[in-house]
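One structure is given below, represented as structure tokens, and several questions about it will come after.
For this depiction, one protein chain was excluded, whereas all remaining protein chains were kept in their positions.
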Amino acid sequence: MTESSPGTTLDDAIPTDSLDDPTAAPAPTGVPPSQHHGYVQDKDAYLKRLRRIEGQVRGIHRMVDEDTYCIDVLTQISAITKALQAVSLGLLEDHLGHCVVHAAQESDEAGAAKVREASAAIARLVRS
Amino acid sequence: MTESSPGTTLDDAIPTDSLDDPTAAPAPTGVPPSQHHGYVQDKDAYLKRLRRIEGQVRGIHRMVDEDTYCIDVLTQISAITKALQAVSLGLLEDHLGHCVVHAAQESDEAGAAKVREASAAIARLVRS
Amino acid sequence: MTESSPGTTLDDAIPTDSLDDPTAAPAPTGVPPSQHHGYVQDKDAYLKRLRRIEGQVRGIHRMVDEDTYCIDVLTQISAITKALQAVSLGLLEDHLGHCVVHAAQESDEAGAAKVREASAAIARLVRS
Partner (left out) sequence: MTESSPGTTLDDAIPTDSLDDPTAAPAPTGVPPSQHHGYVQDKDAYLKRLRRIEGQVRGIHRMVDEDTYCIDVLTQISAITKALQAVSLGLLEDHLGHCVVHAAQESDEAGAAKVREASAAIARLVRS
């Protein structure tokens, strides 16, 4: 998938019609369509946001290095945390909308497994 | 429960088995799939936990009324917040595993709508 | 602060022995000021808010009991968590403004001890 052209979208890499192919191995955990990462379509936007966050962290490093007033540093860190949270919530929505939905459509078991996994990620997100 | 509860609307409105072929294999849990709220099976446990949380809030009221040391009150509030969070995460996992999975199995559109709704709830949870 | 010399330390601003001066205007509850819990002056407001939160938790119990839709229950829990958080932040500000400030005015050691304690409470609050 990574080698594909930049314009690659979901359906290019792995033919979705394999889903309807009765001879295809059923995929409870078994790869293809349900393994498409939800964020693939928004990848450029995510990369841009992460680059910006990286710059914000570098900015805080500079603030501390220049003895910026504590409270101003804290304000900036809160802004970064919010930005990271927004990325997480975006990735999670994409994940639910793609990986979890596709798994549910494959089988109850595959859906249940993905839900368990997603729920653990949500718990980590809520507690972080 | 559904027969007697006056608050019930959902299970009345849409007979769940009409959604599926009645000859189809039953859902893993043997309950009508898409319309049960995820938490129904754990309802008693949730009610017990909520009753306990209510008691904890009453306990904080008493602590403040008796001029308990601020830090001890804060510690108790943190404990309640964690308990509420655990209830939320449980309800959410049940919701994803039932409502969202079943919606995804009904149609892509139904799945997408439930995912949007769940994602908004997750965002509220993360930000609260 | 502005009038004081830059080197001003503890004992200049507020003579600590005024705390023990029997002719000084008595503190509202007649206990040494540094022992006043910060929230004492807002106690009625806190009690009212806690009573309302207790009612909100009872409301969630009822919602679950009546099989209310999961997402609506989650929304209500998020509201309670926010309300509890607001109480915590209020108590904490009162605590810093009274207990911590008074401890700092008593001695560096007393101030440092209160800061350590408050910081641990803040960490619990942030992580809950």
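Residue numbering begins at 1 within each chain, and the chains themselves are lettered A, B and C in the order written.
Everything that follows uses one rule, which is that a contact is a pair of C-beta atoms (placed from the backbone, for glycine too) under 8 Å apart; a residue touches a chain by one contact, two chains touch by 3 or more.
The model shown is predicted, which means the values in this text are computed figures rather than measured ones.
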If I'm reading the header right, one chain is hidden. Which shown chains does it touch across the whole complex?
A, C
Positions on subunit C contacted by the hidden chain, ascending:
1, 4, 6-14, 85, 88-89, 92-93, 96-97, 100-101, 104-105, 107-109, 111-112, 115-116, 118-119, 122-123, 125-127
Since one chain has been left out of the picture, which residues of subunit A touch it in the full complex?
1-2, 35, 37-40, 43, 46-47, 50-51, 53-54, 57-58, 60-61, 64-65, 67-71, 73-75, 77-82, 84-85, 87-88, 91-92, 94-95, 99, 117-118, 121, 124-125, 128
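By definition in this document, only the chains that are shown with their structure count from here on.
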Viewed as a graph of touching chains, is the assembly arranged as a line, ring, star, complete set, or other?
line
Chain whose averaged C-alpha position falls nearest the assembly-wide average
B
Subunit A to subunit C, mean C-alpha position gap in Å, rounds to 38
I'd like to verify one number: the distance from the centre of subunit A to the centre of subunit B, where each centre is the average of its C-alpha atoms, in whole angstrom.
25
Whole-Å separation of chain centres (CA-atom averages), subunit B against subunit C:
32
Would you mind listing the residues of subunit B that make contact with two or more other chains?
85, 88, 92, 118, 125
